[in-house]
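Got a structure here, written out as C-alpha cells. Questions coming.
All protein chains but one are shown in place.
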Amino acid sequence: MVVHVAVQAAPFDVGVEAERLSALSPLTGGVGLFVGQVRGGQGLRAMTLEHYPGMTEGTLHALAQEALARFDLTGCTVIHRVGRLEVGAGIVFVGAGAAHRGAALMATSFLIDRLKTGAPFWKREEYDDGRTIWVDARETDEEAARAWMSNPTA
Amino acid sequence: MVVHVAVQAAPFDVGVEAERLSALSPLTGGVGLFVGQVRGGQGLRAMTLEHYPGMTEGTLHALAQEALARFDLTGCTVIHRVGRLEVGAGIVFVGAGAAHRGAALMATSFLIDRLKTGAPFWKREEYDDGRTIWVDARETDEEAARAWMSNPTA
Amino acid sequence: MADRVTVLFFAALREQIGQESLSVTIPASGVSVAALRTQIEGADPAIAQALADQPKLRVAVNRTLSTFEQLVTPGDEVAFFPPMTGG
Partner (left out) sequence: MADRVTVLFFAALREQIGQESLSVTIPASGVSVAALRTQIEGADPAIAQALADQPKLRVAVNRTLSTFEQLVTPGDEVAFFPPMTGG
C-alpha cells in the first residue's frame, strides 16, 4: 500500500499520476481519480491557494493513511497545488487503486470530501473587476466531511 | 454537454482523456475518472474482451446520454477496449466533468456500474496453465446496476 | 430469402455452438423470440444444449436488449448471449 502525497505550486500530470496508481500492484483492478479545478463564471479570473506549510503535508499524509485503513486499497495519492491558479487550472488531484472498483471509488470520494474542510488550505478568489474574496467554507462541504466521520466502517 | 464514446483495441491515454473532460467548459469544477484494468492473481495471464460490434457503440452512447440526463454534467466519456489484454492493461475508462464534485463522482460510479452488466462485452480469462474461462457475471455487479435503476433521481 | 432473420451468438455461446451466425426462415407475420428459440433448438441439438446451458440467457433484437416475448419479423437481427461482463 503506497501513499504519494505532494503540495506543490507546479501543475500535476493526471496521466502520470493515474499510471502511478495503475502500476502499484498487479492485483489492482480499478483506479478511481478526481481532479478539482478552478471553476469560472461570475467574472472569476483566478484563485490563490494559501496554506500552512508546516502542517499541510502531515495532514495530507494522515488523510491518505486513514483512507488505507478504511478501504481495501493498493495505494492512494493526494496532490494539492498552492499559489495563484487561473480558471481551468487543476487545484487538487486525489486517486486510489484497489482490487475492486467499489473501494477505489469510495476512497476517492472520501479523500476529496475530507480534504475540502480538513486540510489547511484557503482560497482567495480574484475577479475581473478587481475584487478579491476569501471563499467561505460551504456548509455542504462540512456535511460531506462529517458524513464520513459518523460512518467509520464505510 | 459533450459525450465522447469509443470502442477500440488500442490503449487509451488517461492524461489525454482527463484533459478532454477538464477543458470541456470553464464552468467545470471537478472531473471524476475511473480506470478498470486487468487484475492479476491466481495465475491469470490475460483476458480477451469480445463484443457485439453493431450494438456496442450505441449502447455506450445511450449510457452516456443517460448520465447526462441524470446528473448535472459538463460532459462525460466512456472508452472500452476489445481484444486481448494482459495483466495490468487498461480495459475501460469512464469519466465525467461537472460544476460540482458530487455530480462528477456520482456519474463516474453510475457509468462504470451500469457498463459492467449493461453493455455487450464478454471477458474470457486465460491462465498460465492454458485454461481459458468465460467470466461469469457477478451477482454484486448486477445488484450495483439495479440499484441505479431503482433510484432514478439520484 | 425474403422471410429470414439473422441469428447471432456471442461469447461462451458462440464458442460452444461453434458458429457465430445463422440465417433462419420465419413466417412473414413474425414470431416471438421464444418461438424462434424453440425453432433453432429443434433444428440443431448443439444449439439446444448450448442455450440450455445458459440459465441467464440474454437476447437482443435489432441491437437492443429485449425480452423473449418480443416479436421478431423478417429482416430482424436477433442475438443470443450470456450475461454481459464488461468493464
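A, B and C are the chain letters, set down in written order, and residue numbers restart from 1 in every chain.
Going forward, a contact is a pair of C-beta atoms (placed from the backbone, for glycine too) under 8 Å apart; a residue touches a chain by one contact, two chains touch by 3 or more.
Source: prediction; values computed, not measured.
Counted over the whole complex, the shown chains touched by the missing one are A.
For the chain left out of this panel, the touching residue among A:Val31, A:Ala64, A:Ile91 or A:Ala104 is A:Ile91. Mapped onto subunit A, the interface with the missing chain covers residues 36, 49-52, 54-55, 58, 80, 91-92, 112, 115-124, 134-137, 141-142.
As a convention for this text, only the chains that are shown with their structure count from here on.
Rounded to whole angstrom, the centroid-to-centroid distance between subunit A and subunit C, based on C-alpha atoms, equals 49 Å.
Residue numbers of subunit B whose C-beta contacts span two or more other chains: 36, 112.
In subunit C, the residues that touch at least two other chains are 87.
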